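Have a look at this one.
Of the protein chains in this complex, one is absent; all others appear in place.
Then we have subunit A:
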Amino acid sequence: MAQFEKEIVQAVLIADNNVWNFKPLSDEGSTALLPLVNVRMLDYALMALNRSGVEEVFVYTSLYRSSIREHIRAGIATDAAWSFKMTVHVIGGEGCRCFGDAMRDLDNKALIRGNFILLGADTVTNADLRPVLEQHKRQAKFDKGTAATLVFKECANNVRTGNEVLIAVDRRNDRLHYHQRLRMHHKENRYQIPLDVFLGNSCVALHHNLLDPQIAIGSPSMLSLFNDNFDFQTRDDFVRGLLINEELLDSRIYVALLPAAQYAHKVNNWPAYQLVSRDIINRWAYPFVPDIGLYKLQQEYVFHKDNIYKSPEAQVSKVALLQNVVIEAGSHVDSGSVIGDSVIGANCRIGKNCRLTNAFLMAGVTVMDNCRLEHCVVGEGAIINEDCDVSAGCVLGAKSVLPAKTTLAKTLITRTPSRRRSEDEVVVEVKSIGPEAYIVSDLTTGDPEDSEGEDLLPQQPLSIPKMGDLLAPLEEISYCSDFSEDDEDASRAVTPLPDDTNIFLGEVIDSLTRGFREKSNPDFLVLEINSSRYAYNMSLKEVNFNVVKAVFGMQSIVEPANDNVLVAINAAFKQLGPVVSNYIKSEDAMMDCLKALEDVYEENHLVRGKISQIVHYLYDKDFVSESAIQAWYEQLDEEEHAHLRQSLAKLVAWLDQSSEEDDDDDEEEDDD
């Protein structure tokens, strides 16, 4: 007790911070009170804190304050495991819409007196955070600018729930230098890490197999940093902001990795829900296992072989329980049903010959005969009538009633049709499949900003991640994503290095293509190109070079109709000639023009075949002078450009001739 007298350990729990991912159940109650293996998620977080010796907890909630307060009160009354030696306050603020607002509000209320533990109400962990807190305190003594210590857990890289991160850490002092969230359904082939990370630090470790359980130790300065920076919406914003403005804000973030045998995971979407349920049942989160009497005083389940947890008061005679099953008291399963990898809440009724795999039933659910439930969540008190087939990540809202013989996949069902959370939101079109079952579209509702976009990368499509086979290889998982792997790979291959020159070239190509197509005034195009030139600080030489390159880089020339590149070039120059001649005036500019042609020669095989004709054409149209061609030809390397020289030899010879006798070009014309 002696060590606690100095300073009591405080913790902040942020509830309701990923509302959107748990639709439609999140519309009916706080996500913090969602049961996970029949224990509410908030209780897991509170127990984790209690085990870490925390004495005062602030539960910060914005949406369902009264129900959470009620739950806390009930927990204390029934001797919940966390109610010993720990006081819990439920606080909340009106108009608190995101994590950042919550932090600002906490700062204003001045409740936090020292370093504090910060975690989401949806974090499941058995970790002892005391050593991490000690590490943070040591660090803070050494470095006054310590803002936070983030806690990460190593995980297998083959299952993604959207919480995986890539970080770069200084090996010597555990300081965070780079932080990037990984994609949810794809394996990255490559990572882009700023060069500064390596230039500025001699000893950097990259961790790509880390899980972010949303646990952090915060310094008092963390809250004031949120107050000073109004644009910090999420914790990721905070991390990013601090990393970018390290000197400006004079704050640093440190990293702590949890040791083996300490489990931590964040339950912020349905796949994570499925994964963590499974981990709890498989006893990875020990002592948070169902048969230890987690929330209640007495032990509720008896542990059987194959990870089956059965309450003595559940009636499951003549039922095949395959593996990883939890059945709470008062539930009744009729004969002939097969259940595997599922959680069944209190007082559920399951009929005959049902098949349940990866189904998560909350309290009081009724499932009639001959149903098949797979990868789905069924809310409290819902009824599924006979012969239904529910699969692939379906979520049924509380008390919804599914008519008989319904087949559903990847659908969210709610009981009442009119569900608008706030006025400014788009009215969602709802489709009815029964008097008390309406489909909720998961694609159109809510913008990610509103729902704590921290979990979603901006390029991800706006749909709720759904449950599925956890062991499916990542590349094959493509449900609810708009883009396929192929598209991505293609775009990656085409996209060149985005340095200024290339961006400039790209812009010029765009301008010219548009101008060519719309037959716009060449003067305007010149203006456009000039403004691009100043934007990217191009020298005149580079502009000349790139404009010519751009002309040849246009789609119509790269892929001409009937492979007739000469016709295409002729057409292009007819239209864009004035633009080119605006730049190619002097002898030097002509040289640049020809050099560009040299580049194009390398890249485009059609041009390669007709190079002498093209040069001749340019000469003919007075874009390049005879002396420029000759000078260019002279400086072409004998070996490197042997083929080019050979193609041009005839032309140059003819030019030499024609400079001597002007009217002797009929011969050459016939060659064309």
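Throughout what follows, a residue touches a chain if its C-beta (ideal position, glycine included) is under 8 Å from a C-beta of that chain, and two chains touch if they have at least 3 such contacts; residues count from 1.
Going forward, contacts and distances are computed from a predicted model.
Trainee: For the chain not present in this complex, what protein name does its UniProt entry give, out of "Armadillo repeat containing 4", "NEDD8-activating enzyme E1 catalytic subunit", "Translation initiation factor eIF2B subunit beta" or "Protein kinase domain-containing protein"?
Mentor: "Translation initiation factor eIF2B subunit beta"
Trainee: Which of these touches the unseen chain: A:74, A:297 or A:649?
Mentor: Looking across A:74, A:297 or A:649, the contact with the absent chain belongs to A:297.
Trainee: Which residue among A:67, A:135, A:323 or A:625 touches the omitted chain?
Mentor: Residue touching the absent chain, from the options given: A:323.
Trainee: From the list A:141, A:190 or A:305, pick the residue that touches the absent chain.
Mentor: Only one of A:141, A:190 or A:305 touches the chain omitted from view, namely A:305.
Trainee: Pick out which of A:22, A:263, A:438 or A:516 touches the chain that's been left out of the picture.
Mentor: Considering the complete complex, A:263 is the one touching the chain left out.
Trainee: Since one chain isn't shown, list which residues of subunit A touch it in the complete complex.
Mentor: These residues of subunit A touch the chain that is not shown: 50-51, 79, 81, 84, 153-159, 209, 260-263, 282-284, 286-287, 289, 291-293, 297-299, 302-307, 323-324, 470-471.
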